[in-house]
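For reference, the structure is listed below as C-alpha cells.
In this view, the complex is presented without one of its protein chains, the others remaining in place.
For reference, chains read A, B and C in written order, and residue numbers begin at 1 within each chain.
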Amino acid sequence: MDLKALYREVILDHYKKPRNTAALEHTSIQARCKNPSCGDRVTLSLDLDNGLIKGVCLEGTGCAISQASASMMTMAIKGQSLERAEQILQAFRGMIVQGDPEPQQELLGDLLTLQGVSQLHARVKCALCGWSALEAALEERHGEEVDLELDQSLPRSSAGG
Amino acid sequence: MDLKALYREVILDHYKKPRNTAALEHTSIQARCKNPSCGDRVTLSLDLDNGLIKGVCLEGTGCAISQASASMMTMAIKGQSLERAEQILQAFRGMIVQGDPEPQQELLGDLLTLQGVSQLHARVKCALCGWSALEAALEERHGEEVDLELDQSLPRSSAGG
Amino acid sequence: MDRQLLERTDTGMPTRAVALDIDKIRADFPALKRRVGDFHLAYLDNTAATMKPRQVIEAISEFYSLRPANVHRGIHLLSEESTDAFEAARAKVATLLNAARADEIVFTRNTTEAINMAAFCLAERLKPGDEVLCTALEHHADLIPWQVLRDRKGIELRFAAVRPDGRLDLEDWYSQLSERTKIAAFAMVSNVSGSENPVAEMCAAVRRVGAISLVDAAQGVPHMPVDVQAIGCDLLACSAYKMLAPFGIGALYGRYSLLEQLPPYQTGGSMISSVSLEQTYFAPPPSRFEAGTPAVGDAVGWAAAIDYLQGVGMQALHERELELSRYLHERLSEVPGLKMLGEYYPGKPGIASFGLDCAHPHDIAQFLNEEGVAVRAGHHCAEPLHRALGFDSTVRASLYLYNTEAEVDQLIHALHTVREIFA
Partner (left out) sequence: MDRQLLERTDTGMPTRAVALDIDKIRADFPALKRRVGDFHLAYLDNTAATMKPRQVIEAISEFYSLRPANVHRGIHLLSEESTDAFEAARAKVATLLNAARADEIVFTRNTTEAINMAAFCLAERLKPGDEVLCTALEHHADLIPWQVLRDRKGIELRFAAVRPDGRLDLEDWYSQLSERTKIAAFAMVSNVSGSENPVAEMCAAVRRVGAISLVDAAQGVPHMPVDVQAIGCDLLACSAYKMLAPFGIGALYGRYSLLEQLPPYQTGGSMISSVSLEQTYFAPPPSRFEAGTPAVGDAVGWAAAIDYLQGVGMQALHERELELSRYLHERLSEVPGLKMLGEYYPGKPGIASFGLDCAHPHDIAQFLNEEGVAVRAGHHCAEPLHRALGFDSTVRASLYLYNTEAEVDQLIHALHTVREIFA
C-alpha cells in the first residue's frame, strides 16, 4: 500500500474539504462518536424522510483518516434508504476491520479507495469513527455519544490476526 | 561437601539424641524461635548465675539441621559467660550466613563441623533457628517468640551472592 | 494400593491410546539435560513450575530481538507488531480455554493476582451477612484474599471441609451453599493432595443459588483440556509458568457480561477512556483491568507454550499424566514408613504429597536433591489443608508431560537411601 498515494489521492481532499458540512434545516436524529484513545470526534445529523436519508450533516475534529472517512461516508449514504446505509456500514466494516480481501464493490463504490487503511492496524479505529456515529444513528440513539472502544464490532482479537 | 557424611557424622547423632533437654530447676530466661517457612520451633531456657550460663534446656521440633544445630549450640554455651556466648553466636553466623571462609575455630570448636550447611542456601535458616532463640535470650526478651524471617542478621541479599 | 490398579486403566480408555513420544519431547527441554552431581536431573517439582522448551525460549528471544516496543497500538512498525503479538497471545489463551471471545481474557501476573483482582472487584456487590464459600483445601492464593475481603466488608467466610482421603467433602460443600452465598471459590485440582473437584457440577450449583463461581485452575489448565463454557464458571484463574511458559504472566478469565459490570482494579495508563484532574472514565474489559504496560514478552512466550501443548494435544498429555500418576502412586505405596497425604484413586492427577516416619520433609528433599531428584518440601502454600490432615509439612512429587517411569524409579531409589540414612 502506498501511503502517500492514499493520502494524496483520497484522504487529503476530504480532510481539507469535508463534504456535507452545511447545517440541516431539519434533523431527525443526531449521534456522536468519540475515539477515547485520542479524543477525536465525529457528530452526524440525519434528516430522515420515509426511510430515506434525505439530508446529512457532518461535524468533527480529528486526524485526516477519521475525518476523510466520515466525509466519504456522508456522500455514500446521502439519498440512500436506511436499509442500504446499514448494508454499506457492514460492507465498510468488513473491508476495514475484517480485512475482507474482496470487498463489496457495488455497495462501497468510492469507499474502496480506503481499503489500504485495513493494513494500518493502529488507524482502523480512525476510519471507523464516523461509521460508529452512523450505527448509533441507525439504532436511533438520538443525541448519544458512543465510545469507539465500546464498539463491539471491533474485536480486539482481530488485531491479533 | 559430602551431605551423607555431614548428616552421618554430626547431624543425625544430635537429631536423634539432642543434648541438654532435661528441664531446669531454675529458669532465668526463656526465648523461642519459629521458622515461619516450615513451622519448626526451638525453645531455649537458660539458668543464669552472675553472668554465667549455668544451665540450659532445649526443646524443639523440626528438621535434623535445626535440631542438631540447636543441640550443639547448647553444648557450646553451657558454662560460658554471656559475653562469650554472644561471641560464639556471632562467629556461628559469620560461618553459616556470611560463609566466612576462615571461621573462628577457637570460638566454634565442634560447631565447625556444621560449616557445610552454609552451602545449603535453603537450609541456612534451619541452622539458625536455635541461635535466634539464643539471641532473644541474650537480649533478655523473656518468653518471647521471635520469627526467623524477621531476623535482621539474615540479609536476603546475601542469598544473591 | 492394590495390585489390581495396575491392570485397570484410569480413564476407561486403553492405556497409551495416544502415546506421546517422550524422548522427542524431552529433547526440547534444555534444563532436562542437566546433571546434579553424578545423577541425571529428575525434575518432579512441576506443580511449583515447569521447565521451558526451546520453542518458548526462542519465541521470547525473537520477540525481544525484533519487536521489543511497547503495545497500545503505537503507530510505528515495531509497536504494531508488538501489539499484534500481544493480542494474538490473548486470542490464543481464549482458544485454549474455549472462551467465547478474546476480550474475556484479562492478563495478570499470576493466579494470585487474578484472584486478588476478582475479590477486589467483586467487593462492592457484597453487604454484611453475605457469604463467600471457600474450601479447606485451597492454596493460600485462594484463601487469604477472601479473608481480607471478609475483614473489609464484614461478610461471612465459610469453608467446606476436606475428607481424610484428601478430597473435598462435597456433601459438606453442598450443605453450606445457600441463597446467602454470593461467591464460591474453589480449586480445580488441589496442589497438595492432587485431587480433582467436579467443577462443572459445582458451578451449576453455584449458578442455581445465584452466586458467582471462581475456579482456581492453576493446577487444572496446564494438565487437561479446560473449557470454560462447558464448566460454566463465571471466573477462572491460572498461571502461565506452570504450563511451559515464562514467569510473570497469568490470566483471569471472566464471562464478558460479568466483567463489564466490574469496577477497575489497578488504575493508570491504558485503562482509561478519558481523564481530567477531577474525574476519570474507564475503558471496557479487558483494558479496564490492565493498567500500565503489560508483560508483553511473557505473553508472547505463553502463546508459544500453548502452541507446543496443543501440538502434543491436551487430551493425550492428560492421559499420559494419569498413566504416570498411577505408576508414581503405586511405587510410593511400596516404600516402608511412607505416609501419603490423601489417597490415590484412578484418574487422580500426578501430584503426590507424603511424609516418611523416620525423617523430616526438608531433610528428605535435601537427600533427594543429592540423587538428582527435584521435589518440594513444606506446606506448599496450603497450611490449613496440611493441618486438617495431620501434617506439618510434606514432600511433594509432581509430574508433567516430559517425566518418565525411570524418573519415578529414581525418586523411589532416593527415598530408600533416605530410609537407610535415617532409620
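Keep in mind that, in the parts below, a residue touches a chain if its C-beta (ideal position, glycine included) is under 8 Å from a C-beta of that chain, and two chains touch if they have at least 3 such contacts.
Only a predicted model underlies this, so the values are computations on that prediction, with no experimental measurement involved.
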item: Chains in view that touch the one left out, judged over the entire complex; value: A, B, C
item: Selected residue (touches chain absent from view) among C:Ala205, C:Ala377, C:Leu401 or C:Ile421; value: C:Ala377
item: Omitted-chain contact residue, chosen from C:Arg255, C:Lys348 or C:His362; value: C:His362
item: On chain C, residues whose C-beta touches the chain left out of the figure; value: 30-31, 34, 36, 41, 43, 45, 48-52, 54, 56-57, 60-61, 64-70, 74-79, 109-113, 115-116, 136, 139-145, 147-148, 159, 239, 241, 246-249, 266-270, 272, 274-280, 291-298, 362, 365-366, 368-369, 373-377, 381, 383-384, 387
item: Hidden partner interface residues of chain A, rising order; value: 3-4, 7-8, 12, 37-40, 61-65, 120, 122-123, 126
item: Footprint left on chain B by the chain that the document does not show; value: 36-37, 39, 120-123, 147, 149-150, 155-157, 159-161
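Assume only the chains that are shown with their structure count from here on.
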item: Centre distance in Å when chain A and chain C are each reduced to the mean of their C-alpha atoms; value: 45
item: Distance between chain centroids, defined by C-alpha means - chain B, chain C (Å); value: 38
item: Contacts with two or more other chains, residues of chain A listed in rising order; value: none
